[in-house]
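Reading through the structure tokens given below for one structure.
Only one protein chain is missing; all other protein chains are in place.
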């Protein structure tokens, strides 16, 4: 039986302090649930914070990297997946994750939310801006969810995963 | 010297009548400029309409397809590029295009706009909804442009390309 | 109706003089047949020579590049397809080509021959070394062909394409 892999997506170098605190807390909670955490793998922003949070609680961390050199990975990534495909790796992030948590917004993050909705992966915008919520809601996707806090988001996902494992 | 390739992106099966009329007109104008038109290559929505418009005016059409079988391409595509990579082909659409015209919005289209802004390709939202304009403007990208009509969009791009060829 | 796209694959920087002469001649003959030629697009070795040969005879040339910058393309490429995917672009070369001509051998070239046989694209080894012929024949693929000269290879492909257009 495969482990449960969940993604945490968000800005890299442009992440705000609040994005990173949220990602760190999500990382902790995800590890406590026994889920494997997947990020974009670089040592920056939301990727770095989420992986650091997960490692603090003994979680297993996967990073799907745009480059082809292991040195590019965050030190908090246990399993660096090297794609050498640049931004095309975003589709791997999305497809590999059972659900996707989103902290903050940037062009790269928007591409992942869009691909996730298209691929039918439940996507939880955590503490998102109204502009962002309005836009993604206009897609009328059944896979979009919102949460205000990391705790609320993880509880929501735990329920989603439980339901899908029963069906 | 390479030909000038420009992309037209927008919804497939979910395109509105207005999206398709706009894409068809863009295709005509692009062909009249002597530019090569690039789309997602499938026989649906904006892709189909833009390629049809371009062929009506004698243009050359490239379609970058998610699948691996030539039969999946629109009949209006002269050069089907078969990627077999599903949605990962969206990055090829974006990188290959000198500029990108966007008609309508969907999850797939949003992934292309996001990747284009990240990759630094000028992206022109044509006749976009306010919700969409608000969201993409919140990225604060220097590569985002707006136009109301196909004519205005093509004039804008002609100026952009002329300026970049002089620099 | 789509144009007929055929690929010419072979070493880049490590190509021999003979590989390049063969590729140049293939390019000329392909253009004379009215086929579109596809290569890996970089200004080196077999890619460069095949595109140069095709342009000399007025052919249309497509180059599928590993990088994301148009400046990386050979000057003999009319339509640079920018993938930004590194070696993952080899699968695009293979799938997009109706048939594949192979001049010389290298690790990159071997990956393309292997992918072509797997994808079911007719692959013609032109003037190949015995070691290479022995190895690829051991795959027992119905898609593998051999030719000694560029002329023989193009005649063989013309027959293959005619037959497939009649079926």
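Order of writing sets the chain letters: A, B and C. Residues in each chain are counted from 1.
The working rule: contacts are C-beta pairs under 8 Å (C-beta built on N, C-alpha and C of every residue); 3 or more make two chains touch, one makes a residue touch a chain.
Everything quoted here is computed from the prediction, not taken from an experiment.
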Given A:12, A:27, A:59 or A:80, the one touching the chain that is not displayed: A:80
Contact with the hidden chain (one of C:29, C:85 or C:99): C:85
Which parts of subunit C are in contact with the chain that was left out? 85-88, 90-91, 105-111, 113-115, 117-119, 129, 131-132, 134-135, 138-139, 141
Touch rule applied to subunit B and the missing chain gives residues 68, 83-88
Could you list which residues of subunit A touch the chain missing from the display? 1-3, 5, 36, 62, 64, 68, 70, 73, 75, 77-85, 88, 91-92, 95-96, 98, 119
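Methods note: only the chains that are shown with their structure count from here on.
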If I average the Cα coordinates per chain and compare with the overall Cα mean, which chain comes out closest? B
Field rot_deg for pair subunit A/subunit B, CA superposition, rounded to the nearest 5 degrees, holds 180
State, to the nearest whole Å, the distance from the C-alpha centre of subunit A to the C-alpha centre of subunit C. 40
Provide the C-alpha centroid distance between subunit B and subunit C, rounded to the nearest whole angstrom. 28
If you look at subunit B, which of its residues touch at least two other chains? 85, 88, 91, 119
